[in-house]
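Here the complex is missing one protein chain, while the rest keep their positions.
Here is chain A:
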Amino acid sequence: MRVALFITCLADTLFPEVGRATVTVLERLGHEVVFPEEQTCCGQMHANTGYRAESVPLVRRFARAFEGAGADAIVCPSGSCTAMVRDQYAGLAAASGDAGLEASVTALVPRVFELSQFLVGELGVEDVGAAFPHRVTYHPTCHSLRLLRVGDAPLRLLRAVRGIDLVELGEAEACCGFGGTFAVKNADTSTAMLTDKLQHVLATGAEVCTAADSSCLMHLGGGLSRRRAGVRTMHLAEILAAT
């Protein structure tokens, strides 16, 4: 299968290892991977903060970048950026009054998948040949859980990793408090939510906290780092790429 990578601006700039791991996993499974270099950002930050007008050109840029990729699937290692495309692009394109954009979005959206959703739901793969002999706990991010409905796809992938000691996170489905610009606009509330989430993470005794979204992990990792907690955050793709 020819797979086009949709690497979020955050992963591209701050967490390139997540993109590299995604390439590793997909190529190991025998897929041809392409990266359309005209992509920048999906526009989630703008749309979710209320800057709809500013997000429309980014929808257009996304459509142009991936239209010509000739890919069977567009795969992204982020639940929230995938949810942005799947949940909001059609509405933004329709409201823009640009029929051409609407048509290309309609054609692209069904082919955009979050990584775990693609591996388990589309390819039917659970064992990607990874080995990671460490104690790990998994935080299901809200957009993966409630907008994309990835269900237990990430957990199925993790359970198949050799040597992993997967420990359940308490109150796993509670939001970590990131919420994009919420973390800045309502910093006090965000911090209170983060504090509770980190207590659950620390209670697992895990060495690594993983999730399928770099943005939530940046929030959790930033809090763990500030506490000198000694617990690392790693994206799901990095664990799946480990051997």
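In this section, contacts are C-beta pairs under 8 Å (C-beta built on N, C-alpha and C of every residue); 3 or more make two chains touch, one makes a residue touch a chain; residues count from 1.
One rule holds for everything that comes next: contacts and distances are computed from a predicted model.
A.B. asks: What is the missing chain called in its UniProt entry, if the choices are "Iron-sulfur cluster-binding protein", "Carbohydrate ABC transporter permease", "Heme exporter protein C" or "Insulinase family protein"?
C.D. replies: "Iron-sulfur cluster-binding protein"
A.B. asks: Which residue among A:P16, A:G70, A:P133 or A:G205 touches the omitted chain?
C.D. replies: A:P16
A.B. asks: Determine which one of A:A69, A:V161 or A:A183 touches the chain that has been left out.
C.D. replies: Result: among the candidates, A:A183 touches the missing chain.
A.B. asks: For chain A, enumerate the residues touching the unshown chain of the complex.
C.D. replies: Touch with the absent chain occurs at residues 7, 9, 11-20, 23, 35, 37-38, 40-41, 43, 45-55, 57-58, 61, 88, 142-143, 145-147, 173-175, 177-195, 218-219, 221-223, 225-226.
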